[in-house]
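Remarks on the structure that follows.
One protein chain omitted, others in place.
Chain IDs A, B and C follow the sequence of writing; residue 1 opens each chain.
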Amino acid sequence: MRRWLLAGTVVVVALGAIGLGLLPTTEDGFRSTAVTSARDTRSAVLSTREVGAAALRGRVLQSYVNIAVQRARDQVSTAITDLVDTEVPGPSSQRLRDEVLPMLTRSAARINDVATASSTEDRDALSRAVDELSGLAGELGGVR
Amino acid sequence: MKRVFAITLGILTAIGGFVDIGDLVANAVTGARFGMRLAWVVVVGVIGICVYAEMCGRVAAVSGRPVFDLVRERLGPRIGLTNLIGSYLATLFTLSAEIGGVAIAVELATSVHYLLWVPIAAFVVWVVIWRVKFEMMERIFGLAGLSLVVFVVALIQLAPPWGQLAGQAVTPVVPAGEDWATYGFFAVALFAAALTPYEVFFFSSGGVEERWTRKDLVVSRLNVFIGFPLGGLLSLGVMGTAATLFLPLGVRVESLDQVALPVAVALGKLGLAVVILGFFAATFGAALETGLSAGYTIAQYFGWQWGKLVRPREAARFHTVVLVSILIGVAMLLTTTDPIMITEYSLVFSAVALPLTYLPILIVANDRDYLGDQVNSRTANALGVTYLVIILVVAVAAVPLMIISGMGG
Amino acid sequence: MKIPDPLRVDFHLLDRQVVDPDGYLIGKVDDVEVSVGEDGVPVVTAIHIGQHALGNRIGGVIGRWLAATARRLHETGDPRPLRVPFELVHKVDSAVVLSVRHELMDPSALEIWLRDNVIGRIPGARDAG
Partner (left out) sequence: MLASDYLGRTVRDADGQELGRVADLIAQVGEDGTPRMVAVLVTPRWRGRLLGYERPGVQGPWVFDKLAGWLHRGTREIPWDEVRWE
């Protein structure tokens, strides 16, 4: 008897969870996804900026730079996927998406620049990439 | 003189052996998000592991019984089995996370993807468990783990606003932009990182295996009371560096390379190399301990012959459990689950599994038939009961906090 | 012979570690055999060691599974737990110490199987660590 009760509860909870997942996204839900994506990307951007700045001062091993940049890039691509996969419920969400998505793709590109510049020991490119990352972090911080 | 040397060596090993992937991750992540506002949890956790390990060491030395032996003996076969399943799973998750940590440390030094290193790291871990002598194993990795002192050096070099860090440490409140559930979740993670069950399984089993007697109690206590707090200081160093570099930027720590970044910024390439070595030693040493502990829990519950001092042939069931556990740990990593994620789950599991391993030890430490005149003093009991309450609260809160905060979101 | 008096079967015997005179770990006291003597008073006659006995005590799905795997592993002889007559118990304290060496007793079927088929085949299995 107890077992059936337990099994029944599990099924109800599971169905409930699936049902919640199938509900259409609201404007608020979309905004929260966008803000989270921007926040995670900003975190990756700033982290990479620190790595780049340290590389400029010759403080990090190249193997480390490669891995740190790769990890940051993975984070940004997860953020992009999250945003792209979320259904757009209305016009204001569409505007938000058009505002945030390009920032995310630019972030991914600039993060990549750090790895390239560091491996080719191109100091100018590296310092440019670091500056651009600072700018991007500011923009991303403005997403609310 | 020789004795002083042996004691010093033991303490140094305890310091280096204290920090593992759980401490590295939990401290760096909370440092970046909360500054030093959760530092008090590390202090509470370190005192807790001292209380617990001291009792286990005493019980092991006087009665000759390791932790999991007593778990079944006091709680009976059924509750003991529930406990075994919980503790084994917690240890298994930790083992997997540590192997992942070893692989990532090698990745940071070589740029070769960590998943390629996972099977190699696991194989080497197994070979060391299979071949290398207990004492040697403990010493090498404990001492190499000491290189994590570099976090403390880096913190000083970073010249952080000390007043601000101290201010955060003494006003443990939830900062703006974070909620109670997240604060609570990371408090649980930090506490579990300091008070991991496998550390105690390993410590007490090692004591039994090295045939500690009453005479060894002083040394065991010195190791615990000096080694663990200094190990906790390394943890706070990790937290402090993350608080200094990442908190002002609002960067969240999500991978092991970020944990090392403050040291690179402060100390350059050499510092970075030392950190990577420290990561390697700490996670490798902990992988050995968790691998053995996975075997200890099961073998001690069933009463099988276990241990490193007998020929593996004579402890076939024990060595099979160790081998299979390592293979499962590798399989978990090869599903490409993020090792940091596995670490966080392992901490939650550990928190939940802890009370039932702690309770029997507290009871046995009071049993004159087992300990004679070495039973708990009033102070030890006051502390022991206080920590039982804390451990229970943490265990009950762990899963709800994990769900509400979405693993700290 | 050092045995606590009074002896509490559940507290002093059940689930304690059984060791031989050298400290070799033989198993846990998984059950205790009680026989009624000539005068009608039950006496403790033996301890049982083995997953069959443990499984029967635990009961439920897991208990049945434990007992079943233990039975299946027995390729030869009786699929029964190891029975140690109580006369061979030398001491009962934090462990149950026997007065005979473990070589004189039937080893666990699982241990033998794993030794012969898995662990014993790995190089270095004969060296202590």
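Basically, contacts are C-beta pairs under 8 Å (C-beta built on N, C-alpha and C of every residue); 3 or more make two chains touch, one makes a residue touch a chain.
Because the structure is a prediction, the values reported are computed rather than measured.
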Shown chains contacted by the missing chain are B, C
Of B:I47, B:A61 or B:L75, the one touching the omitted chain in the full complex: B:L75
Tell me which residue among B:S63, B:T241, B:N376 or B:S405 touches the hidden chain in the full complex. B:N376
Omitted-chain footprint on chain B covers residues 74-76, 78-79, 362-363, 366-369, 375-376, 381-382, 384-385
Even though one chain is hidden, which residues of chain C still touch it in the full complex? 1, 3-11, 13-14, 31-37, 41-45, 48, 53, 56-57, 86-87
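Rule of thumb we're sticking to: only the chains that are shown with their structure count from here on.
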Should the pattern of chain-chain touching be classed as line, ring, star, complete or other? line
Measuring from the mean C-alpha position of chain A to the mean C-alpha position of chain C, what distance in angstrom results? 58
What does chain B use to touch chain C in their complex? 63-65, 69, 72-73, 76-78, 80-81, 129-134, 301-306, 308-313, 316-317, 319-320, 323, 369-370
Along chain C, where are the residues that touch chain B in the complex? 4, 14-18, 24-28, 49, 51, 54, 57-58, 62, 93-95, 108, 110-112, 114-115, 118-120, 122, 124-129
Touch list for chain B against partner chain A, complex: 107-111, 245-246, 249-252, 254-255, 257-258, 260-261, 264-265, 267-269, 272-273, 276
